[in-house]
Every structure is written in C-alpha cells, then in structure tokens.
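Excluded from the complex is one protein chain; the other protein chains are retained at their positions.
Up next, subunit A:
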Amino acid sequence: MLTELLQGSDAGGFIIIRDSASCSGRHLLKSFINAALNREEDVHVLGFEVSEEELKGSPVQRLHFHNAYSDPLGWTDKPTFTVHQFCMEELARLLKQTSHPKPATLVIDSLSWILRHVSPPAVCATLHQLRKGGAVRAIVALLHGDMHQRGTVGSVCHLASSVITVAPGMKGGDAVAKITKRSKSGKVVQDEDIFTINNDLTVVIQSKHSQVGHKQADPEEQEMDPTAHLTFNLRLSNKEREAKEKLALPFVFSKEKKTALLHSSPGSGRILYEPDANDDYDQEDPDDDLDV
C-alpha cells in the first residue's frame, strides 16, 4: 500500500508520517516530495526543522520552500515564516502566490514543531479547513510521535486519512511501515510493508508481510472431508429422490383433510351446553352443606 500512497491517487488526502527517535521518517517524507514533483505538481514545503539545503540539494522549480527554519518564532524583525502564521488566512495567501492552475501539495516538516507552540485544537481546526477548502490537493506531514502526549497524537491522527508509522526494521537499512488507511465510507484498511529508500529517493518494498512470529494456525489442513472415503453410499440418485418425495409420511395429512381443517364450515359441529347445578362446584365447600 505504500506505493499507492506515494502515487497519490486520491485527492484530498491527509497523510501523516509518524516516526520516533529510533527511526526517522524524514527520508520517507523526501520520497513523497520527490514523487509529487515527478507527477508535475507544485509542492509547498513548510520547513521548520531542517534547512532548505539539507532537505533538497539543488533548487527545483516547482518546489517552494518556505523558510521557517531560520526564525520560526519571529525573534528577529523580518521573519520569513513563523509558527504563528500557521492559520488559514496566511496559508491561503501563501498558496495563492504560485500561479499554477492545479492545486498544490502541502508538505509540513514537521507538525510537531507547530504543535509545541500552537494549541492542538487550533492546529486541528486549520488542518481541517485546509482539507475542506480545496486550496491544497493533499497534505503530507511529519509527526514525531514520542514528542507529544498520547491524546494530542491521537487527535491529530484521527483527522488524517492515512497514518504511516515507521519503525526500525530487522536488518540495517530496512524500516517497517505500518499503514492505516481510512476511506470516506468508513472502511479501515491496515497494511505493513518493509521498505528501503535508495539514494535517488525511490522507495523499494522488500516484502509484504511482517516476519514476526505469529503462529498461523491452519485448521483447514487438519480437517478432512468425513464423507470422502466411506464404504456405504450417502448420495441419492434422481430416481431415489423422486421416490423419497412421493412417500407419504405417517403424520402428514392429505390435501383434502388439510383444506377441511383450514376452512372449517360454520355449522360443522357445535356443542350446546347449559351449565346446571352440578357445575357449581365450590372447592372449599364440596358437600354444599355449609350455612353461610
């Protein structure tokens, strides 16, 4: 599923790459940027954590890097992009600067930086507005899962359409990506891929399934069909089936009797009874001799 996400087939998606101290997700983020550039899309990068030269070597035309690395909190007089500019109006203005007809892809490196300085409900509201507004085609964000409280990480990941959690793999260069994708209809698909990233930022998937030892119980192998090797015949031929259906079972009524019972005519048999003195039986006074 990692390749499908990289191809970016569905618009309006919000992908979160969740990494930790043991395995960095920045290489995967660079692969996403590369894939978007290869698709001839405009990419806007909000870079808080690494500088422009480190993120990509040579300048590329369709990649717009907004430098929030040098002065994110606005301590100097002329900051390029501060953390407090992460709101809908400023971002819309930023994205309108390029005159490309197609909506762009927004890459945020990293969301953790923003979450440290802006309250999570405001960040969630901005992300929600970005998705709904249609100003961007897709959002890819890097989130350091171990930097925040569980509730914060959970709330932000709840908004995402796909969450990729990277963890170190068994071998040296490998990493394991656990992907959870939520579609619009509410269906949740989970997958796990082992991948490596080459020098030219292409992703190579090693294998599909994880090799951690889940004992796969195979009950199908142990069950055999019990009717396979028998010395007597359990099947019916056509003639035998017809004969079986013709057989009159003992307690099944014939058709005439059934209709007679179902449509009982009104005057078939009525019991007329007038209760007489003997019916007036009192349990507590069986001989009827008490003078009450």
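Just so we're on the same page, contacts are C-beta pairs under 8 Å (C-beta built on N, C-alpha and C of every residue); 3 or more make two chains touch, one makes a residue touch a chain; residues count from 1.
To be clear about the criterion, contacts and distances are computed from a predicted model.
Among the names given as "Brix domain-containing protein", "Regulator of G protein signaling 6", "Interleukin-6 receptor subunit beta" or "Elongator complex protein 4", UniProt records the absent chain under the name "Elongator complex protein 4". Remark: the omitted chain is touched by one listed residue; of A:N38, A:S51 or A:S119 this is A:S119. Among A:H100, A:H128, A:K171 or A:R241, only A:H128 touches the chain left out of the display. Counting over the whole complex, subunit A has residues 119-121, 124-125, 128-129, 132, 149-152, 154-156, 158-159, 180, 182, 186-188, 190, 214, 217, 219, 222, 252, 255, 258-259, 261-263, 275, 279-280, 282-285, 290, 292 touching the chain that is not drawn.
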